[in-house]
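Of the protein chains in this complex, all but one are displayed in their positions.
Let's turn to chain A:
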Amino acid sequence: MERRAVDWWVGLFVLLGIGALVVLATRVGNLSGFAFSNGYTLSADFNNVGGLKVRSPVKLGGVTVGEVTRIRVDPKTFMALVTMRIDPQLRLPVDTGASIYTEGLLGEQFIALQPGGMPQDLKPGGTITMTQSAVNLDQLIGQMIFSKASGGK
């Protein structure tokens, strides 16, 4: 094997490895989170975030338009304060609502946005005030049993 040919093949081999790693990182792994890195942030208070995690999707009409960047407890109100990053091209009205839903019965939780009709837009860093917490299945079953029991009397 000629010297130059070996060099070429080894170089290509290493490049192929690096290329494969980049594709793995962005396409298979979740390093592709920079998709919304230039987006603006919004926050929302929830009573209960359920199984919502950082990087959970934010959807509007079923389309992913952002992701959750931070979840913490507000020390004053004791509400869960969720910060999310939204696609910069999307301007949401100030009366937009946010709810936490579950994908299917056992799927992941995500934030669903319901745009309102006000002419003013939410400013970057703004807060969504109309929120609906995660549905707690245990609580729901408890309520059902309770209402059945009281209804039976």
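We adopt the following convention: contacts are C-beta pairs under 8 Å (C-beta built on N, C-alpha and C of every residue); 3 or more make two chains touch, one makes a residue touch a chain; residues count from 1.
Just so we're on the same page, contacts and distances are computed from a predicted model.
**Q** According to its UniProt entry, is the unseen chain "Intermembrane phospholipid transport system permease protein MlaE", "RsbT antagonist protein RsbS", "ATP-grasp domain-containing protein" or "Oxidoreductase"?
**A** "Intermembrane phospholipid transport system permease protein MlaE"
**Q** Looking at A:Asp7, A:Asp74 or A:Asp121, which residue reaches the missing chain?
**A** From the options A:Asp7, A:Asp74 or A:Asp121, the contact with the absent chain belongs to A:Asp7.
**Q** Just to verify: which one of A:Arg55, A:Arg91 or A:Lys123 makes contact with the chain not shown?
**A** With A:Arg55, A:Arg91 or A:Lys123 as choices, the missing chain is touched by A:Arg55.
**Q** Consider the whole complex, including the chain that is not shown, and state which of A:Arg27, A:Lys76 or A:Lys148 touches that chain.
**A** That would be A:Arg27, which touches the missing chain.
**Q** Could you pull out which residues of chain A are in touch with the chain that's been left out?
**A** Counting over the whole complex, chain A touches the hidden chain at residues 1, 3, 6-7, 9-10, 12-14, 16-17, 20-21, 23-25, 27-32, 55, 104, 106-108.
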